[in-house]
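Every protein chain except one is present and positioned as in the full complex.
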Amino acid sequence: MRLRLTPRDTTYFDLLAALAQHLVTGASLLAELLGADKEGREKLALQLRDAEHAADDATHSIMRRLNQTFVTPFDRDDIYGLASALDDCMDSMEEAADLIVLYKVGQLPDRVSEQVQVLHRAAELTAEAMPRLRSMEHLADYWVEVNRLENQADKLHRKLIAQLFDEVTDPIELMKLKEIVEVLEDAADSFERVANMVETIALKES
Amino acid sequence: MRLRLTPRDTTYFDLLAALAQHLVTGASLLAELLGADKEGREKLALQLRDAEHAADDATHSIMRRLNQTFVTPFDRDDIYGLASALDDCMDSMEEAADLIVLYKVGQLPDRVSEQVQVLHRAAELTAEAMPRLRSMEHLADYWVEVNRLENQADKLHRKLIAQLFDEVTDPIELMKLKEIVEVLEDAADSFERVANMVETIALKES
Partner (left out) sequence: MRLRLTPRDTTYFDLLAALAQHLVTGASLLAELLGADKEGREKLALQLRDAEHAADDATHSIMRRLNQTFVTPFDRDDIYGLASALDDCMDSMEEAADLIVLYKVGQLPDRVSEQVQVLHRAAELTAEAMPRLRSMEHLADYWVEVNRLENQADKLHRKLIAQLFDEVTDPIELMKLKEIVEVLEDAADSFERVANMVETIALKES
């Protein structure tokens, strides 16, 4: 049981949901980018940068509101943490796209597409879950599933790293691919961090 | 002087001590793994993963309790920070073991064993110190000694990096060894972070 002043400021739920929606866009663009040619990749990386800026703006709106409001629907630090973690998901996805273009890498291993598909699914689940913070209902399915996805991403990641060290003999190429794969793993970690925060918030409120 | 409601919930001390005890186990397994052959390493890495899961469960118990308790023996954020930092020590040790197996590295330089010995000593000191949080007595020796160990680890780390760049001519091998050595340095940093938090807590309470 926690003390709370009414009325709750419900706009946070909308802002968090909007922020999470940018992640779905980001993950879609990233998936598309993997299969594109050089020009396509450059164009899509720019679109991803736009999506990242939009997410950034959404995060800042949340922060600004947090700093100017006395009453928040749940713990101020939790809203702050949630917005930051969502923003981190986006940053990693955008960074991966950026590196793929900057490093001029060719065809990426199939498992990279699988990694991105996992991110896309995590983004969808996250975007669907955010509005449910309002009622705090039906959230357990979400965090259980995202944790499962993160485990899957982690196994994929380990296999990918082993594969890269087995197959890529050019050290500079290896360096590039390893970094891209690790940044995608960071994105998966951030999605898990979001889910864990939602779990914590739900626990506190129960 | 800080306001406090009684009674203090003393179970946190037991939970933190149990968590720290897993770190001692982890450091022992890691030391053993360094000297083992391929099969031995794989077996020990799995055991370390079990220890890491146990530490994870201990951390989550602490977090869950924190979120459901109103009165904590000291600042809620400090308990949270302490548990997270202890968990980080374990994560880095487990990651090092995992990389050694995943990268199929051979004999590691002697200084890596020295690094792990320092971690083992830090883990022992940490596990011994946690129960003393209850009385807040005799903690200074602990944090002074862990800071000394971290300085030692830092010097070792620098020498190791210089040695690797001097001796290892295969860039891919260098990449692997460097990453392992850096992850071990992360573990040492996390132990220092735990000690610094204990110092902060003791200061606040004095």
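Letters A and B name the chains as they come in the text, with residue numbers starting at 1 for each one.
Keep this in mind: a residue touches a chain if its C-beta (ideal position, glycine included) is under 8 Å from a C-beta of that chain, and two chains touch if they have at least 3 such contacts.
Predicted model only: the values in this text are computed from it and were never measured.
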item	value
Interface with the undisplayed chain - residues on chain A	63-64, 67-68, 70, 98, 102-103, 171-172, 175-176
Contact footprint on chain B, counting only the chain that is left out	1, 158, 161-162, 165, 171, 174-175, 178, 200, 203-204
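As a working rule, only the chains that are shown with their structure count from here on.
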item	value
Rotation angle (°) superposing Cα atoms of chain A on chain B, nearest 5	120
Chain A and chain B: spacing of chain centres that average the CA atoms, whole Å	28
